[in-house]
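One structure is given here, and the rest of the page talks about it.
Yeah, one chain of the complex is gone here, protein chain that is, but the others are all in their spots.
Coming up: chain A.
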Amino acid sequence: MLQLILPSLMDGLKMTLLLFSLTAVLTIPLGILVAISRIYAPKVLSRLLQMYIYFMRGTPLLLQLMVAFFGLPLVGVTLDRFSAALLAFILNYTAYFAEIYRGGILAIPKGQFEAIQVLGIGKIRGFLRIILPQVGRIVLPSVGNEVISLVKDTSLVYVLGLGELLRAGQIAVNTYASLLPFVLVGAIYLIITGVITLGLNRIEKSMIK
């Protein structure tokens, strides 16, 4: 039976990993840009971003997924299921990451910014080389938390009829009238988060030196 179940789960796993990695790779840097704009951009832009973050964090991701797929066509934007899902994930996770980074930037002592200024290092270089690495160290645990949430949140795309891992498991459960697929799905999620956790620990260690 395992030979029958596993291939169908693998297809779901592919979808899960694709959505996960695209979202992670795009939102982790995008969040930095939003956080920087929230802090340093002119008030109007900062306020707009604040609103955006409020909406993204204030409504369920499930609802955002449905708006992206069923709602956007009403205003003339029609996306395929995967693009709609990806868009919702990017908008949602960028907002969460932005808030984490913002907290990290605000946690850097004012004196570090002043040292950059007095030493004539330059704002951009100073931010990239002095501030950002320190922010990274501060936010890493929270970013790790979000990344792990993201793995599991990918299961929400079932509402759009996308065949990700959990949905593949659900179908297999119905098809074979066995709970084994659920056990396997759980195990696969654990393996993914386990790998991510190990990776995060590595990064954390390399940052502490």
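In the analysis below, a residue touches a chain if its C-beta (ideal position, glycine included) is under 8 Å from a C-beta of that chain, and two chains touch if they have at least 3 such contacts; residues count from 1.
Rule of thumb we're sticking to: contacts and distances are computed from a predicted model.
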| item | value |
| --- | --- |
| Protein that the absent chain corresponds to, by UniProt name, given "NADH-quinone oxidoreductase subunit E", "Hydrogenase expression/formation protein HypE", "NAD-dependent formate dehydrogenase iron-sulfur protein" or "Amino acid ABC transporter ATP-binding protein, PAAT family" | "Amino acid ABC transporter ATP-binding protein, PAAT family" |
| Of A:Thr78, A:Gln117, A:Asn145 or A:Thr175, the residue in touch with the unshown chain | A:Gln117 |
| Which residue of A:Pro42, A:Gly58, A:Gly76 or A:Pro109 touches the chain not shown here | A:Pro109 |
| On chain A, residues whose C-beta touches the chain left out of the figure | 109, 111-112, 114-115, 117-122, 125-126, 129-130, 133-134, 137, 207, 209 |
